[in-house]
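Shown here: the complex without one of its protein chains, the others still in place.
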Amino acid sequence: MSDKVRVAIFGASGYAGEELLRLLLRHPNAEVVAITSRKNAGEPVEAVFPRFTHSRLTFIEPDVEKIARICDAAILALPHGLAAEYALPLLNAGIKVFDISADFRLKSEARYKQYYKVDHPAPYLLRKAVYGLPEIYRTKLKKANLVACAGCYPTSAILPTAPLLAAGVVKPKGIIISSSSGVTGAGRKVDLPYLFPECNESYKAYGVVGHRHLPEIEQEMALAAGMEDIAINFVPHLAPMNRCIESTIFMDAQPGCSTDVIAEVYKKAYGKEQFIRILPAGRTADTKYVFMTNICEIGFNYDKHTRKVIVNSAIDNLTKGAAGQAIQCMNIRFGLEESAGLL
Amino acid sequence: MSDKVRVAIFGASGYAGEELLRLLLRHPNAEVVAITSRKNAGEPVEAVFPRFTHSRLTFIEPDVEKIARICDAAILALPHGLAAEYALPLLNAGIKVFDISADFRLKSEARYKQYYKVDHPAPYLLRKAVYGLPEIYRTKLKKANLVACAGCYPTSAILPTAPLLAAGVVKPKGIIISSSSGVTGAGRKVDLPYLFPECNESYKAYGVVGHRHLPEIEQEMALAAGMEDIAINFVPHLAPMNRCIESTIFMDAQPGCSTDVIAEVYKKAYGKEQFIRILPAGRTADTKYVFMTNICEIGFNYDKHTRKVIVNSAIDNLTKGAAGQAIQCMNIRFGLEESAGLL
Amino acid sequence: MSDKVRVAIFGASGYAGEELLRLLLRHPNAEVVAITSRKNAGEPVEAVFPRFTHSRLTFIEPDVEKIARICDAAILALPHGLAAEYALPLLNAGIKVFDISADFRLKSEARYKQYYKVDHPAPYLLRKAVYGLPEIYRTKLKKANLVACAGCYPTSAILPTAPLLAAGVVKPKGIIISSSSGVTGAGRKVDLPYLFPECNESYKAYGVVGHRHLPEIEQEMALAAGMEDIAINFVPHLAPMNRCIESTIFMDAQPGCSTDVIAEVYKKAYGKEQFIRILPAGRTADTKYVFMTNICEIGFNYDKHTRKVIVNSAIDNLTKGAAGQAIQCMNIRFGLEESAGLL
Partner (left out) sequence: MSDKVRVAIFGASGYAGEELLRLLLRHPNAEVVAITSRKNAGEPVEAVFPRFTHSRLTFIEPDVEKIARICDAAILALPHGLAAEYALPLLNAGIKVFDISADFRLKSEARYKQYYKVDHPAPYLLRKAVYGLPEIYRTKLKKANLVACAGCYPTSAILPTAPLLAAGVVKPKGIIISSSSGVTGAGRKVDLPYLFPECNESYKAYGVVGHRHLPEIEQEMALAAGMEDIAINFVPHLAPMNRCIESTIFMDAQPGCSTDVIAEVYKKAYGKEQFIRILPAGRTADTKYVFMTNICEIGFNYDKHTRKVIVNSAIDNLTKGAAGQAIQCMNIRFGLEESAGLL
């Protein structure tokens, strides 16, 4: 009856699920037809998220067969490993799948195993998945059946660096990324380190060596640079705030680099992107200006002293880093206005 | 009558002044005999800092001549430029001066002018000043009449790197420091960017190129490495918390480096230091564990993948980064227990 | 050309102005045609609020005559006193005026003078103004030319109490309101008490006796209760958060009161209101569930022990307490969907 895209959200009781609901419940061309949660099945949505009182939605069990009959698109906000299990039957039923987990982001099965410590549940799907970063893969996304939405940290790292690497303005060797995330980045996980008194007035690094988002960043940087492989450093930090990620990225400039050159590269790459905001040279990205938006803000500096290009990016980890990105990809796939539901 | 060190605090109405009072009012061997503030002269201390109700102190005008007659030590918590003006007459009157400002930290007059945009007010004093970082300059501090207390960011950057540079474990070239500070780091400055709603849920870089603490860090790193000059990158960020600084520092390892080697170097350098806490390899420093203490916490990782040594340090910017450090230096100079008033 | 309501915002550079822009820039039936700011005249909107990059708006001088020619509605986000000055010529030019300041909220000129310490600038307009609380004055608002939008604290106090007073479920005597507001409630005022380090880890009362919102609350409570006058206590507090207000209100129950009776009264009064969320008995309102929404959440308890009715309400001070409320009133006045731009 409806000509709206019918969306099912799998694993909707976490922070990404909450953000998906916030955005989709006011999306003009999409309709949420099912939300699943094993833990909360049977409960109305407002029992878990009191802000959605007017919604009539109720969490249900993740019965793929049943749900596949009533939806056009499935967004998977599930833990890695589990997402791949659900993706296969959904794809077989003809549903377009937008996976927010990490299951289909890496092209290399070996890398997946190295970082996630398990065999990949559906390795042949790795080749079919399109990486869900619309500003870079828009054309492919138009026909993708399985979209591996880019991770939160990777989005903040790849968007500001890919055009510079592709243009040869910076060297692909020795790139260093220092990122800071709000606490929702840890998920709605009930664990001591995420209690308010443990996080407040606390700032610290974690996953200094071998964080799971590292191979994803390296893969996309290598592709942008036209190289086989790139080795970088990526150090995430937990900051005392709810949402958003800031990434400060240090790259060696190639000869001829200048702020004008950088500005030009960004303009060419992103001048028409409505979800990317390039700041004037010398300014820095601030998480508060992307809070609860789908925008990636990018600032840049060139340090003559050390011949480094330093870029700062900011995104909302739950929006552009998760739910917003999935919806943006879905909009593209279904031929909707790319910004529908995201402004 | 008193055998306590009589201390005058110049410029006591800011956050560093408040922290000095918090520490000195319970110092067993020191006594605050004067606190100055042009703006608040005549007001009792609790009018500015209601927490010091039991104190009988009143802010007075900074009359150097008068104050010099009643104190043994002067701690200058003044803006740069002004501090140098006060230091000279105090030194001439035989007072030991502990300057928290940046006026005497750089040995190079030219560098001072380059970064502070004014001629140095008392260049010949630059050679007399001892850099106030006790873990490195303890011997010199015992006889120093003018102490240039290390800055907050520099303390967090130099303490974890100096021993590694001195031991040749890391390369002095290409060092990158990404630091995050609580908002008291901006001083008690009444300015729009420091309003609560502007800082909360905000994280951003500033001073990406040419921050004033850069030459101070470079100077001390070069000294540690036995080099004339070092060029590094230092990017500070403002984080939504009151106090503390975290620094994440990336260095290229020299051949032979390993976590064991690093642990050994730190043990040798800091094994007996009561204000330095070296974490086991793989752990990261957390600002909440140094909050309102004089401790510098240091964690380290060695990334074989990129052959980088990554160290994380945390200090309280107002204590080890300002007031505590000044008191530690003063304790050393006056032959007191180094930790007096600081535990 | 446009059939949208053309809106001018006077005094658009504060937090209420920012919220008005956030809401109006995506309002389907309204268009911002002018934003004024004496301080920022000539600057593009993104110079003051970097989040509005795609907007083409520029701050202009508050030239009433010129602006009146191009707008249908004016929203005044000006300081009290000033708002009244602008309202008159705008009304004379046939513009509908929605005033967020306190200038037209009190019906009594004497009360205005008592609390604001100045003569009212346009006392005859007091009688023409309609109090901008749609859930209570919707009918009058449909024809109002001058709307005195309800204050933030008053909205949180009046919405949960008016129906109970009107129904005679609680006594009008001895009502006590203890409210807590986020720091944006103080405006974008650059003043020491609102610095991040002064507000963080701080919670305190202010304006304990005679806060300016008191007469507004008393006036509306008296009207609801059908009395000439009511004397209550209202104590606001500043809480370390950006947005929202919570009000905890204590009232003596009339005989026959029970949670069922209260639930019934609320259902009757607000059952069809889309911006009021009545919680089941025993639950309490939480600011996080109204954050950045136009909703007023209301919880209630009846304490048999002391025969008190205790209600807790939560609103977003910038949305339902200011910008959202003004837009809701405007939507009503112009015959638009009441929730347009507010979901």
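Letters are used for the chains, namely A, B and C, taken in the order the chains are written, and counting of residues starts over at 1 for each.
To be clear about the criterion, contacts are C-beta pairs under 8 Å (C-beta built on N, C-alpha and C of every residue); 3 or more make two chains touch, one makes a residue touch a chain.
Not measured: the values here are computed from a predicted model.
From the options C:D63, C:D191, C:D260 or C:D303, the residue with contact to the chain not on display is C:D303. Touch with the chain that is not drawn comes from one residue among C:N200, C:Q219 or C:Q328, which is C:N200. Interface with the hidden chain, as seen from chain B, comprises residues 26, 50-51, 53-54, 274, 277, 286, 289-290, 292-293, 297, 343. The missing chain lies against chain C, touching residues 174, 176, 178, 180, 182, 198, 200-206, 208-210, 231-233, 235, 237, 239-244, 246, 248, 250, 282, 284-288, 291, 299, 301-303, 305-306, 308, 310, 312, 314.
Mapped onto chain A, contacts with the missing chain fall at residues 15, 182-184, 188-192, 194-201, 240-243.
We adopt the following convention: only the chains that are shown with their structure count from here on.
Chain centres defined as mean CA positions place A nearest to the mean of all protein CA atoms.
A separation of 39 Å divides the Cα centre of chain A from that of chain B.
Computed centre separation for the pair chain A/chain C is 37 angstrom, with centres defined by C-alpha atoms. Centre-to-centre, using mean CA coordinates, chain B is 47 Å away from chain C.
Shared interface positions of chain B, i.e. residues touching 2 or more other chains, are given as 182, 198, 200-201, 240-243.
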